[in-house]
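I'd like to ask some things about the structure below.
Removed from the display is one protein chain of the complex; every other protein chain stays in position.
Up next is subunit A:
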Amino acid sequence: MDKQQEENISSSPGRSGGGGGGGAKREDAAATGSGIRAGPPCPTFVGKHRMAAAISHLHTQINIIQEELNELETVGESSFVCKELVASIESVSDPLLPWSKGAPEAGWDRWFRGAHNTRNNNRWI
């Protein structure tokens, strides 16, 4: 997307504040109180309500991170996953690579068969 369109996004009414807005784009906001954004300066009922919701959101975050920490106790090291990855890559014949496991499939080279009608390359719309 080019600048012109990005500007349209960030300036369009009703768009979220993230995208090109330059405001609270990053998730760091979650740790420092994302839920309270744009709250009124005085402690109105709505302000308190928002703050309570933000606290509840942070507690959800705490539970999620705790769960992930517990999960990591049983997760192996990355070398194990790298081994899996290499096996996965090497098990598949890839038409874009300079080698093939067994004979290449007939359809792989269809892009080089036949002459192309150059008339179709003209501007059409």
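Here, contacts are C-beta pairs under 8 Å (C-beta built on N, C-alpha and C of every residue); 3 or more make two chains touch, one makes a residue touch a chain; residues count from 1.
What we mean here is this: contacts and distances are computed from a predicted model.
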Study note, to complete from the structure: Of the listed "Rab proteins geranylgeranyltransferase component A", "Replication protein A 32 kDa subunit B isoform X1", "Putative transcription factor WD40-like family" or "DNA 5'-3' helicase", the name UniProt assigns to the chain that isn't shown is "Putative transcription factor WD40-like family"
**Study point:** Residues of subunit A in contact with the chain not shown
**Key:** 1-2, 5, 8-9, 12, 14-19, 24-27, 29-36, 43, 47-48, 51-62, 64-66, 68-69, 71-72, 75-79, 81-86, 88-105, 107-112, 116-117, 120-125
